[in-house]
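With one protein chain removed, the remaining protein chains of the complex are shown where they sit.
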Amino acid sequence: MQELDLQLARKTLEAQPFSRLVQARITAFGDGRAVLEVDSRTELHQQNGFLHGGVLAYAADNAITFAAGTTLGAAVLTGGFSISYVRPAVGRTLAARAQVMHTGRRQATVRCDLYVVGEDGEEALCAIAQGTVLSAAPSS
Amino acid sequence: MQELDLQLARKTLEAQPFSRLVQARITAFGDGRAVLEVDSRTELHQQNGFLHGGVLAYAADNAITFAAGTTLGAAVLTGGFSISYVRPAVGRTLAARAQVMHTGRRQATVRCDLYVVGEDGEEALCAIAQGTVLSAAPSS
Amino acid sequence: MQELDLQLARKTLEAQPFSRLVQARITAFGDGRAVLEVDSRTELHQQNGFLHGGVLAYAADNAITFAAGTTLGAAVLTGGFSISYVRPAVGRTLAARAQVMHTGRRQATVRCDLYVVGEDGEEALCAIAQGTVLSAAPSS
Partner (left out) sequence: MQELDLQLARKTLEAQPFSRLVQARITAFGDGRAVLEVDSRTELHQQNGFLHGGVLAYAADNAITFAAGTTLGAAVLTGGFSISYVRPAVGRTLAARAQVMHTGRRQATVRCDLYVVGEDGEEALCAIAQGTVLSAAPSS
């Protein structure tokens, strides 16, 4: 199992063309936690000027996967996740904060809170998610 | 309630900057169904050359929302969805096919099958999803 | 891997004390499908005379698990599921019909439709669900 640290996590994110398209960044990584941030810019919006739900779903998916990487190693497969939207995502930056709730060798179960951070630094919860991630490493 | 047809659905999609960034298109719309397609191109991939899970999640979210629009009208809010990935999405085109399973006046419950279509036209299921969409129209 | 057939599935259900408490029965099993039925009786209701959502959730969980058993064998662990309620469950019998959408050796992804069947035999969809089930068999 390859150990991951913030530097390596950033390289992995950088190696994802879609994450570059979205311009996501990882701001924290380790000990069962990962934080992924995306600045809100027009090309990520839906028709009403909010961040598109698909951007939130991308951020939840990826933050959950990275958080699981802190316990399962680099070779992981995301099994799926559920997301509930609670408020239109209007603000300067989206922050998806994922936390491993339980991990075994084969699978991690992860929660994610999605906040929008306003110009004034104030945060508002815009979605919550939970998902499972499987280890793709060969069993030893 | 504003009636939606395929032409109007396409205009709505075109009005979503993020859907333009992803280059999604709607290929079917009506009677509780919507099909959203995205051609696989490098900038939508993750690090192993598959379509990023976030692209699938975006497609599921949006296909579910559009399908609900066929029964609830144009003013809708997606409440949330669950997605299970079943196979790496490798192929020419992603097709997210959503179907309303039940609708009331206030809420629709929708399923979505996500297929990758290969160069040879062969299809493989890569994810399944289900979600709920609320009417945002003022009650009368 | 132990092959399961309807008779063995019924024995497994019978070996679940909670399924006996609920008085569930399996009416179909095989080829990626399982049907679990529960007759509506007062002690399964909530305060308004409908079947309790927890009974529907139990039926979805168990039908999904049994359906996965047709492809993964008897030793399985249900990873989780999502359920959306669409209508109060009023009727004579609850029928949870689960169908494997994709299976590998390690994991199956399953959908489930939950119907209430009225006195006249008419059926109404009352919930939809999807879930994942992991093989608990030792890898060979």
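Here the chain labels run A, B and C in written order, and each chain numbers its own residues starting at 1.
Here, a residue touches a chain if its C-beta (ideal position, glycine included) is under 8 Å from a C-beta of that chain, and two chains touch if they have at least 3 such contacts.
Because the structure is a prediction, the values reported are computed rather than measured.
Residue-wise, the contact with the chain that is not shown comes from C:Q46, picked out of C:Q7, C:T27 or C:Q46. Across the interface with the omitted chain, chain A contributes residues 82, 84, 86-87, 101-102, 109, 111, 125, 128-132. The chain not shown here touches chain C at positions 12, 15-22, 42-47, 51-55, 57-62, 65, 77-85, 127. The chain not shown here touches chain B at positions 79-80, 82, 106-107, 132, 134, 139.
Basically, only the chains that are shown with their structure count from here on.
Greatest centre-to-centre distance from chain C is found for A, with centres as Cα means.
Because chain B and chain C share one sequence, their contact can be compared position by position; here over half of the interface residue numbers appear on both sides. If you average the CA atoms of chain A and of chain B, the two centres end up 21 Å from each other. Among all residues of chain C, those that touch two or more other chains are 82, 132.
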